[in-house]
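Okay, structure first, notes after.
Here the complex is missing a single protein chain, while all its other protein chains stay put.
So, chain A:
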């Protein structure tokens, strides 16, 4: 079955293209549904009182998804950028990604109601701010250990 590409009928290419297209569609739907349901953008917009700008946030999210999807699949060569510029870009990207991932982790924990259920079981009514701070510090330490010790 070692056919050259030229001898394969065009219909196969069409089917393959359609399958890939559908895969992209499904992934997009899942991603957006998950992100809107988890409520990161909602919370950030609520905190900064910028609910009017939500369409802008959605646009930037869409562009980010598309751009970085292309980067991850095609892996373009961007080494012509000067070292300092590249370093600062990487660091800024890392910072914002960290913020986003932190929000994601917090939102996930909230969606499954870990803290309310747990505190109800052990009959604890106070100290929620400390729990949240402890979780944040714990996550930070965990990240540092994973990245710098292992």
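Brief remarks on what is shown
Convention: a residue touches a chain if its C-beta (ideal position, glycine included) is under 8 Å from a C-beta of that chain, and two chains touch if they have at least 3 such contacts; residues count from 1.
Keep this in mind: contacts and distances are computed from a predicted model.
Between the listed names "PepSY domain-containing protein", "Ferric reductase-like transmembrane domain-containing protein", "Thiol-disulfide oxidoreductase resA" or "Stage V sporulation protein AA domain-containing protein", the UniProt record for the complex's undisplayed chain reads "Stage V sporulation protein AA domain-containing protein". Across A:62, A:124 or A:145, the single residue that touches the chain missing here is A:62. Chain A residues in contact with the hidden partner, per the touch definition given at the top, are 1-5, 8, 12-13, 15-29, 31-33, 35-37, 39-46, 48-51, 53-74, 92-93, 96-97, 99-101, 103-104.
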